[in-house]
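Read the structure below first, then the notes.
Missing here is one protein chain; the remaining ones are kept as they sit in the complex.
All chains are identified by letter, namely A, B and C, in their written order; residue positions are counted from 1 within each chain.
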Amino acid sequence: MSADQKVLSVKDLKTYIYVNNRCNKALDGVSFDVYRGKTLCVVGESGCGKSITASSITQLLPKLSRIESGEIVYHSERGNIRIDQLERNGPEMRALRGAEISMIFQDPMTALNPVYRIGSQISEGLQYHSKNTLAQLKQTSIDLLRQMGIPLAEQRVDDYPHQFSGGMRQRAMIAMAMSCKPKILIADEPTTALDVTIQAQIFELIDELKQRHNTAVILITHDMGVVAELADHVAVMYMGNIVEQGTVDDVLRHPAHPYTEALLKSIPILGKGKQQQITPIQGSTPDPYQRPKGCQFEPRCPYATERCQTFPDSQSISATHDALCWHSEKVLSHA
Amino acid sequence: MKIRFLLPLVVTLCFATQLLAMPKNSNPLSDSRVRQAIAYAIDMDTIQETLLEGKAIVADSHIPNGPFKKPGLPKYSYDPDKARQLLKEANWNSSQELDMVYYYSDQLTVDLMTAIQAYLSDVGVKMNFRKLEGDVGAQLWTAPKDPQNGPSAVKWDLAYGAHGPLALQEYFSRYKTGDMSISPADAKVDSMIDVLTSTADIAAQKKIFFEMEDYMQTELFTLPLYYQQAFIYESNKLNRNGGIYGNPQYNYDWDVTKWTVEPDANGKMVMNTNTGPMEFFEHPWFNPGLFITNKVLFDRLISCDGGLAPTRPKMAKYYNLSKDAKTLTFELKNGLQWHDGSAITAEEIKWNIELALKVPNIMPIFKTTFSYLEGAEAFMNGSASSVSGIAISGNKITLSFAQVDPNVLLTFTQWAPLPRKYLEDVDPAKFQQHPFWQNPVGSGPYKVQEVKMNDYLIMVPFENFHEGVARIDEIVAYPSKDNDANLVKNASAGSLDYGFTKNVADVKALEEMDHMRVIPADIPYTRMVWFNKYAKN
Amino acid sequence: MFVYFTRRLLYLIPMLLGISFLIYLGLELTPGDILSYLLPPEAIADLKPEELIAMREALGLNDPFIVRYLYWLGGILQGDFGYSLASGVPISKLVLERIPATLELSIAALLFSTLFGVILGSISALKRGSLMDNSLTVFGMIGVSIPEFIFGLIALVVFALQLEWLPVGKRLMPGYDSYWDHMPHLVMPAMVLGLIMTAGVMRYTRSSMLDSLNKEFIRTARSKGVPEWRVNFIHGLRVALIPVVVLIGFRLPMLIGGTVIIEQVFQWPGIGDLFVNAVRGQNYPLVMMISFLSVTAVLFASFLIDLLTALLDPRIKLE
Partner (left out) sequence: MTRRPTRLDKKFDLLREKTEQGTLKAPSSNRALNKLASNKLAVLGLAFVTIMILASVFAPLVTQYDPQKVDLRMMLKPPSADHILGTDKIGRDVFARIIYGGQISILVGLGSALGAALIGVSIGAYTGYKGGWWDSTFLRISEVVMSFPQIILVLMLVTILGQSLMNLIIIFTLTGWGSLYRLTRAQMLSLREEEYVQALRAFGLNTFTICFKHILPNALGPIMVNITLSTAMFILQEAGLSFLGLGVPLNIPTWGNILNVAQDLRILQNYWWVWLPSAVTISLFVLAINFVGDGLRDTTDPTMQG
């Protein structure tokens, strides 16, 4: 994996949320890289900071939150751009959004503006990132919809979101995200609000687009099955940290962090039959305002020792594989 | 006839004068001492100075100051001790609450009621007041079935109101037994009223007025509070050119044709005033002079001075009232015209009088005058097709009366004939609702030019007016009632050149404006407190 | 959509019938007497009871209730709105004469308040928590806390009497030929009524806009890289407007009610003025018809607002 393939690197990113006059350290030092034409899956329980990571990259954070420190570097064709230093909704940031980095959101029901036609919403970004006539814009919307596999695209382009089914809306969202052929596509749990049967179609579509346009994909999910299917790289998050990251093979087959291990044990794997043993993760996620002192997973960790009272350093397992645990060797050998 | 029948009663009652200072029934207000105590308790002089801002005259009778008022009537000047003493003599029960009613919705009335309440409570009389709602007339004046013993058919004890009749006799004639809701039959009053309403001779009138005033005020049948004045206001742009001032609620010789106004930028003389029509022109047979329209759109047969004493013929070439006051003769001027150019005929005057007899709501003195005509009764009950007491020959009209009406000339100074051809089909019961009153045709110095019902009315001089064409080019009347709520606003903004008001607060404000002048006018308009003297149950 | 609106229109009929019955029932209970309006109280004192009875009979005040109601309703269906008891003028004429004045005043006030309310409300929402937002909120609240007639009277004293910038009141004056001549007269009443209503629209726009700015589609729009004004107005305000329009529909009765007092202050010869006079004079037919017509107007206007909402909100068409 050479460095010129890298499109995005995030280093020691800290993003805090200040709601209700309190400070929630939602991301507390997150680092990872994203490569052209590869899929990075970010997994973790809800509230672990997956979505904040995604919105930090596009600076689409809630109003009462801010990037405290760290770097987000976008390696564009024109050179490196420090996203974290751009003004949130300033012109430079806007030039990246949609055109270079685009997003797909969790709930296609609410992510589309109910009062505008699908077509105009798809081409809205294009309108700002390229010079096109209205007719061209419409044609592009139709083409995109057709690519997304929507039948009768010429007619449906004039429909309103409420006239679309959930799956179709998410396809329209993807069409919208892909309209400017971005370098990075961030999909934030794109299928949680959809039927299981539709989920597979959506993922297939994303994968196909990735391959066709050589787009880097950051897929945020909590579905390990999806990870196994789609990911090139995996980052596992827990309480605002990436506790383990590596290639899909590294992480799924050789988990080096007790949380990853527990996570994998807690979900059934399709095809393994009734005999498989499912062990839920003991304890519950701590209150973000009353965090444990050292390792965040320590209170729930079966490997916990005295040492875990201090925050662990990143342990390199291999060139592609890191874990944030004092006992990663033990975990590795256990598996 | 009646007098002869009642004489013995009067004599009997004269013996009973000693007994008069006793309650006549269970109602303490039937005791004159209680009524007098109430009068002594109220400091009218202070009220006049302060609340009324000096813009009124303290009253000592129904009748306003003038030749018909007896000098030295009892005044009941403020004397709370006397009041307390009288109440004690009359065994006033201090737990009793008097119920006082009124019907005006202005602030001044409420303030006055509050002040009176305070004065009464000072001498130990509890009083609560309330404004009458709904059918005010019925609540005030429903007379009991038995005029002698009652019981009262109305609920109140005291009522505050005003009486401003055109003829002085009317002040007292309403006390006649059976007509009023408040005073048990009093033969002495009845007999005096009979004399009062049938005497045309001035000296005899004066005598009976004096007698009546004295009796009413001594017994304090009703407590007169103050004489209301009317206040004429004019802008400095207006010039009457010698025209006199008088009672602005009625018609008098004010020579409106001679008035001038400073011309506007276009050289046009425009006089702005209020009391323009709001939904319709109010007909001139009920309020003959309250509204500018009734004053200038219609003409009268006789003219009078500012105090409403008949002075000269107007539409008539001459008039003559016979010595016995039972025959009145007019001759109309030649060539009199309505605003549409058609001639005014003597025959039309007769038709007008006959119509007036059938219209229910016309001014009471008009009604009295016309109903005293010979044959009026027969005409009213349908047994005659016309009134026999009206004779026409050419331009001459002769009215023969069955009964003497002391106010017959007064009637003709105020009553205005109307053009027959527009009103031929009118239903007398719905006289006011006739379409004629949307744009009336009259005979006065001004005629209607443009009616914009809710915005304004423009009147222009009538080119064939028999006393010469009026000089002001346009009278613009903005819609209002006779008490214009927007008077001060419009006057400050300079959009009122003439009008009159009885509202003391408005007068003060007008006086403070440099461009306006205010001329007070004495009018027969007495504010009083009526006592309900019937027993109540 | 056509079916939806036809149904919506048909639904008005039983509603109007119910209202008409209630109005008639209510006014039949009035203790007032038309004679009290026709004659001043002093005059009634001079009339005999039998004269009063005769006058009442002549005015048709003695028929049984249901007969009077049916007559009234029948009349309305034939376009006969009855006659004013005071003048005998057809009510339709009286009302028609007054409609332009009231329509002018209320439309001016409505436009003014909508325009300013929406603009200020959006600014408030976008600058949420800023000094601007807080002062607008406080001013808005002060605005709705001052009794409207005091507001009107003070405006009148200041602008008409002291500064002499605007006429003191009234509408048409002699010599006005063009329709626009009387516009200076409209300024003050419309502004006073408009300002009072602005506060409400502003407040509602602010919260609706805040609501809309918190929606997911705002983030979607931002993720496309479009400029902020487009995010805020084309996406945020456009969606926020739907409930604002609905609110304006709800407030139409308030608008008509507001004209009642404002017309009194500024001598504006509209329906409100006619109504107050009719109430004071217990002119039954007139009070009944104006109430009925104002409710009809409100219902019809809310129907129009529904139409407008449907135009603004494509989701409604399915229902």
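Please note the rule applied: contacts are C-beta pairs under 8 Å (C-beta built on N, C-alpha and C of every residue); 3 or more make two chains touch, one makes a residue touch a chain.
In this text the structure is predicted, and so the values were computed from the model without any measurement.
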item	value
Omitted chain's touching partners, listed by label	A, B, C
Residue in contact with the excluded chain [from B:Ser26, B:Thr114, B:Ser322 or B:Ser386]	B:Thr114
Sole residue of C:Leu73, C:Leu103, C:Val276 or C:Leu308 that reaches the chain not shown, by the stated touch rule	C:Val276
Hidden partner interface residues of chain C, rising order	15, 18-19, 22-23, 26-27, 29-32, 128-130, 138, 141-142, 144-150, 153-154, 157, 161, 211, 214, 253-257, 260-261, 264, 275-276, 279-280, 282, 287, 290-291, 294-295, 298-299, 302
Residues from chain A at the interface with the omitted partner, ascending	16, 18-23, 63-64, 66, 68, 82, 85-88
Contact set of chain B toward the excluded chain (per top definition)	43, 46-47, 49-51, 105, 107, 110-111, 113-115, 117-118, 129-131, 133-134, 485, 488-489, 492, 505, 508-509, 512
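Here is the rule we use: only the chains that are shown with their structure count from here on.
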item	value
Central subunit by CA centre of mass proxy	C
Chain pair whose interface holds the most contacting C-beta pairs	B-C
Cα-centroid distance, chain A relative to chain B, in whole angstrom	93
For chain A paired with chain C, centre-to-centre distance based on mean C-alpha positions, whole Å	54
Per-residue overlap in chain B, given as positions that touch at least 2 other chains	none
In the complex, chain C residues that touch chain A	215-217, 219-228, 231, 235, 238-239, 242, 312-315, 318
Residue numbers on chain A that touch chain C, as the complex places them	55, 58, 60, 89, 93-99, 102-103, 105, 107, 110-116, 124-125, 127-129, 160, 162-163, 173, 176-177
Sites on chain B touched by chain C in the complex	103, 133-138, 140-143, 161-165, 170, 174, 179, 270, 278-280, 286, 360-361, 364, 427, 429-430, 432-435, 437-438, 450, 452-456, 458, 474, 476, 478-479, 486, 489-490, 492-493, 495
